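Shown here: the complex without one of its protein chains, the others still in place.
Each chain gets a letter, A and B, in the order it is written, and its residues are counted from 1.
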Amino acid sequence: MRVCIKYDSDFICRAVLKEQFEKLGIPFSIQSLGELEIDQNLSDEQREALATALKKYGIEIIDDPKMALVQRIKYAIDDMLEDDMARIQKISTYLADKLNYSYTYLSNLFSENTYTSIENFIILRKVDHAKELITNTDLTLTEIAFRLNYSSVAHLSGQFKKTTGLTPTAFQKIIEKRKQNSIHPA
Amino acid sequence: MNLNTLNTNVKILNVALADDDEDDRMLFREAIEEIAIQTKLSTFNNGQELMDYLTLPNILLPNLVFLDLNMPIKNGMQCLMEIRKNPMLNAMAVAIYSTSSSEKDVEQTFINGANIYINKPNDFRKLREAIEKVLQINWQYHTSNLNRDNFLYRI
Partner (left out) sequence: MDFTKVTSSSKTYVVLLIVAVAILLFTASITYKQIKRLQQSADGIALTLEVDNGIEKLFSLYARMESEKFRTILLGEELSNSSWQDYKLASTTAFNDLYIILENNEVQKERLDSIGHLQETFYEALIDFENSTPQKLNRASTHKKLMLISETLEKIRAIKDQMLLEEHRVMIQRKVDYASRRSLTPLTSLLMAFFALVVFGLSFTKIYANKRRLRASDAFMRNLLASTDNIVNYYEPIYDGSENIVDFRIVFANECNRDYLGLPPEEIMGERVSKVFPHFSLNGEFEDLVRSFEEQEKVGFDRELSINGNKMWFKSIVNPVSKGIMETARNVTVEKEGEEKLRLVNQELVGQNRVLKDTESFLAGILQSTENVIMSFKPIIDDSGFIIDFEFLFINEQIQDVLQKTPIDMVGKRVSEATPTIFTTGVFEKMVTCFMEDKKMEYETSYEKDGRKMWFHGTAIKCDESITITSRDITKEKKSKRKIQEVNEKLRVQNSIFKDAENVASIGSYMWYLDDGSANISDNFYNILGYEPDSFEVTFSNYREFVHPDDLEKYDTLGRQTTENGQSEVHDYRIISKAGEVKHLHLEGRFIKRNGRPVSVGVVQDITNMVKADEDLRARNFELKRNNAELESFNRVASHDLQEPLRKIQLFLSRIDNENLSRLNEKSRSYLGKVNNAANRMQSLIRNLLTYSRIDVTHDDFEKVDLNLVLEKVEDDLAVRIKETKATITCEKLPTIRGVVFQMEQLFSNLISNALKYRDTKVDLKIVLKWEKVHREQVPQNFIKSSKHYHKITVLDNGIGFSSENSEKIFEVFQRLHQRTEYSGTGIGLAICKKIAENHHGFIYATGELGKGSAFIIYLPS
């Protein structure tokens, strides 16, 4: 028997955090996904207990402030891509404004820690979004290109091909055949 | 305080390679060692060896597995299908590493759940570049909120 489920990872994450923090009696508030505000200072034991509890759910506490910032850049990029208004701005300005660091600093930090540039990551993100739309909607490539702020289908196709080594059509075909064969790699 | 819902703290990437060709295994190791991304490579002489290892209890599963297609005893395609059928192994990314440039092979492996397809290059520099690219993109899929269902990459 196969049961299909639909889930919101964001929602699950919030639920897990709430449950675990309440278990340990630590009051907290969620700033944005990936960042929490804890009113009190945590003792080493509390911290250890929290890390152990969260690890079960694949959630880790990032100690390295640089890595934390990289993560914040990624979230900021996600936010920007979600937001139609933000999208029209230049990435550099947007990120600098949002994170209160110079773009050069952010850019260098990002490249050092992720083996890729912010620009490349944005492309990767956009292509990932395009993949989602290709697999989960009936939108045409033209519509997807428009939605993701590409100047043309060719532009989208080109970037898609460059990033994945496949054309959108070939990609779609593979995903469809996978669905038919019920193969779901994760 | 910062949290990461994904496995970002992997400093060293665990990589496995199954290839029956000794030279290829050697050159692969030489290439991967020249790459900035820190990796730990385990090599296997054929598919059977790899699968035997992967199904051992209490092992650290590799993040990425490179499979040659043409291997004795158990070929790459068989390994791929076994990995995708096994819920324990399903989370791994699978890269096909083959001399075949046949479109049919490429499509078939992707359909069967491969994430990456690399043609074995005939130039060492190209080999290194290819592996580097694969590791980078795999890194992104492991450290960012990208949908791994849609992880397809071909060099």
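Methods note: a residue touches a chain if its C-beta (ideal position, glycine included) is under 8 Å from a C-beta of that chain, and two chains touch if they have at least 3 such contacts.
Keep in mind that what you see is a predicted model, and the values were worked out from it rather than measured.
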item: Per the touch definition above, residue among B:Leu27, B:Leu41, B:Met81 or B:Ile155 touching the missing chain; value: B:Leu27
item: Per the touch definition above, residue among A:Asn136, A:Asn149, A:Thr167 or A:Asn181 touching the missing chain; value: A:Thr167
item: For subunit B, residues in touch with the removed chain; value: 21, 23, 27, 30, 70, 99-103, 120-127
item: Chain not shown, touching residues in subunit A; value: 154, 157-158, 161, 167, 170
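The rule we apply is simple: only the chains that are shown with their structure count from here on.
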item: Approximate Å spacing (C-alpha centroids) for the pair subunit A, subunit B; value: 23
item: Subunit B residues touching subunit A - in the complex, by the definition given at the top; value: 1-9, 36-37, 84, 90-91, 93-94, 107, 110-115, 117, 135-137, 139-140, 143-155
item: Subunit B contact footprint on subunit A (complex, rising order); value: 9, 13, 17, 33-38, 54, 58-62, 65, 67-68, 71-72, 74, 78, 114-116, 121, 124-125, 128, 131-132, 135, 164-166, 170-171, 173-175, 177-178, 181, 183-186
